[in-house]
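Here's the structure we're looking at; comments come further down.
All protein chains but one are shown at their positions in the complex.
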Amino acid sequence: MTRVLNVECPDKLGLVHVITGILLSEGLNIVENQEFVDRGSQRFFMRTEVEGYVNEPRVVDRVRTAIGEGAIVNFAPLEPKRVVILVSKEHHCLGDLLIRNQFAELNSTVVAVVSNHESLRAFVESFKVPFHFVPAEGLSREGHEEALLKVLGSHEVDFLVLAKYMRILSPGFVKKFERRIVNIPHSFLPAFIGAKPYQQAYERGVKVIGATAHFVTDALDQGPIIVQQVIPVHHSHSAQDLAAAGRDVEQIVLARALKLVFEDRVFLSGNRTIIFD
Amino acid sequence: MTRVLNVECPDKLGLVHVITGILLSEGLNIVENQEFVDRGSQRFFMRTEVEGYVNEPRVVDRVRTAIGEGAIVNFAPLEPKRVVILVSKEHHCLGDLLIRNQFAELNSTVVAVVSNHESLRAFVESFKVPFHFVPAEGLSREGHEEALLKVLGSHEVDFLVLAKYMRILSPGFVKKFERRIVNIPHSFLPAFIGAKPYQQAYERGVKVIGATAHFVTDALDQGPIIVQQVIPVHHSHSAQDLAAAGRDVEQIVLARALKLVFEDRVFLSGNRTIIFD
Amino acid sequence: MTRVLNVECPDKLGLVHVITGILLSEGLNIVENQEFVDRGSQRFFMRTEVEGYVNEPRVVDRVRTAIGEGAIVNFAPLEPKRVVILVSKEHHCLGDLLIRNQFAELNSTVVAVVSNHESLRAFVESFKVPFHFVPAEGLSREGHEEALLKVLGSHEVDFLVLAKYMRILSPGFVKKFERRIVNIPHSFLPAFIGAKPYQQAYERGVKVIGATAHFVTDALDQGPIIVQQVIPVHHSHSAQDLAAAGRDVEQIVLARALKLVFEDRVFLSGNRTIIFD
Partner (left out) sequence: MTRVLNVECPDKLGLVHVITGILLSEGLNIVENQEFVDRGSQRFFMRTEVEGYVNEPRVVDRVRTAIGEGAIVNFAPLEPKRVVILVSKEHHCLGDLLIRNQFAELNSTVVAVVSNHESLRAFVESFKVPFHFVPAEGLSREGHEEALLKVLGSHEVDFLVLAKYMRILSPGFVKKFERRIVNIPHSFLPAFIGAKPYQQAYERGVKVIGATAHFVTDALDQGPIIVQQVIPVHHSHSAQDLAAAGRDVEQIVLARALKLVFEDRVFLSGNRTIIFD
């Protein structure tokens, strides 16, 4: 079995040498190694897959000490990520994730699905996954998020996945799950932001439909992009056809993004992702 | 040899029957036929490829009379389209088109290249294509366009191709070449409009780079889309790499769009294209 | 609501005129119409979407009589196609289809799933779809297919979908479901035929992984192709990674192919498909 060491810090001379020296002295063989220095932010990123017995706390401590201030050092956990999926009424991304969850394809466990509607309860429960209805109607945003946090508090959660969750989360809420919320917005960013994106796309006569999975930050739908993809469409496709094409590409893009995130292959450098695939 | 009849008119009952009846009575066999009714505009579009001897004026006249008011009826000309390419300093789209022109791949003849810079003169002339330098510096937009029109007036021109022409054409100028200007804007519409699109894309951390070929209308870079395509990029690509990727996809997209346009496969329905490929 | 008329026959002069004349006299408006004459086989194909009240038997009869011998004329049924999915042990295509079935996305109803293994029973039954275990072990091919036919006989079946069914069907069996079996073979045709395609692909160092959905004919994995697609891979992907990529693209390709087939958009011309998308 291999383990994955992830390191992130301000760039300086000799980092690879120092880190690999520690790994060598620990008797670990490097199977695959990728580093990247983001020239804009002058930050160093490294993902190293090693073979051999890993004394995790000792290695992490040695690397941290060697690098000094600002080092983020950790081994990717052996356990699957614990995930809560938030949805509204659309099932396509959710369904694909529940199947992949059932067959353990994404290095994660869906511990619960939360929705502001009741309509997908039976569907979710048929997969033996807990479903929580957290209504938003008649509540202030604060009120609703409070209820949401209470439900989330009843589970141990590593990541939130917004699988067509049609509500905007407040900055305060987002802060609580910094770098741990993945979204596939109901618009194919960065092209058509806002409501009715498929009607906009139809009227514009687009020839491709795309989807973007990204981390959620305060800036609505402007967080770091993880995966983007498009599929071709043509003039005889109605706005409904475009929406169906959009659902298909969203399903693919979200699954791909979560695979990368949950395998600890995605780093953040400011508003950009560094992905060691 | 086959001929292509194109018909466009307000939709009504029996159009296909009437038109094919005329073709039948003219002894013409339909090889391929595509119709489309655009539900938004309630317009009818038909492209019919026929075999047999075509009495062109008589067929067109009979179809026009049968359909009545508002009919646009014509046979695709047998002659290649006469094209002027407008460029600024970038050569990638231009070079690809000059090669395709030399080997007669696009059902067109490049009768001249016009630029607001001198830098591509030798390159263009090595293809034995006339090059006209029409400087813009120090001139008002009107003054420059006047000079442009004078040069264009010295050629018989069916289409203008803006192959990275970095100047905005006035509505008056565009009107003179309505539906006859194809552009591949220096931004990958509809995502990043404006200056320095690749720097914007880099900072946004996009995972695909796209290009859009479209007809030019008064609305800057918002005219009917002909072809759109993307190519994948990743975090280690600099803004310069993204620009290189962009040039490659622009070159492909523009050649593809011009092939469709010059083979009379593209109809316009409001701001949308109907493409019978 | 619109209805779809499909016509197929040997090509001759005036077919479109005759057929549209009948539709016109029946008071039907043509919304979308596509014809294609396959030059190799000299066969004519036409898909016409009409609005208005359709007297189905009368229209079909009139068109058939008008065309004469060899005409295949029918309206696409209003009812969803009745489908049996055959699987072995892999769940990825099956799972996607069961979700799409549950939300009625493919103009079809999965009436049963049949497998030569028991392992997917609980999964299938959680979708409230009947599961039949038809073991093959210890049986001759004839014996197994007899058992299969018995199970299929207990359902009304329009189409069989081989969603990673790892057994070869006999020509006799295939004949019983001519043009009604869709397969996504366990190899990315037409590249690597046979066993262990992903190991072959890995050793060959391929840069794309593809999938092909096709109709089943006597020629193993050589039937008419409906949809083909590829996804990029690279050197750091193991044979297992390639297999995972293959599963993802198979899932997409099969769903896309079934949508086209079940919406009566796919015609067969010899070993080629004509697809009016």
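Each chain carries a letter (A, B and C) given by its place in the written order, and its residues are counted from 1.
By definition in this document, a contact is a pair of C-beta atoms (placed from the backbone, for glycine too) under 8 Å apart; a residue touches a chain by one contact, two chains touch by 3 or more.
Quick caveat: nothing in here was measured; it's all calculated off a predicted structure.
**Q** Among C:Ala76, C:Met166 or C:Val208, which residue is in touch with the absent chain?
**A** The one listed residue touching the chain not shown is C:Val208.
**Q** At which residues does subunit A meet the chain that is not included here?
**A** 13-17, 20-21, 23-24, 29-37, 39, 232
**Q** Which parts of subunit B are in contact with the chain that was left out?
**A** So the residues of subunit B touching the missing chain come out as 32, 91-92, 95-96, 99, 102-103, 105, 123, 126-127, 234, 236, 244, 248, 252, 255-256, 277.
**Q** Using the touch rule from the top, list residues of subunit C that touch the missing partner.
**A** Listed in rising order, the touching residues are 36, 38-40, 190-192, 203-208, 210, 222, 224-230, 234-236, 238, 269, 271-275.
Here is the rule we go by: only the chains that are shown with their structure count from here on.
**Q** Find the chain most remote from subunit B, comparing centres computed as mean CA coordinates.
**A** A
**Q** Cα centroid separation between subunit A and subunit C, in whole Å?
**A** 35
**Q** Using the average of all C-alpha atoms in each chain as its centre, how far is it in Å between subunit A and subunit B?
**A** Between these chains, centre-to-centre, one finds 40 Å.
**Q** Which residue numbers or ranges of subunit B touch two or more of the other chains?
**A** Correct list: 36, 39.
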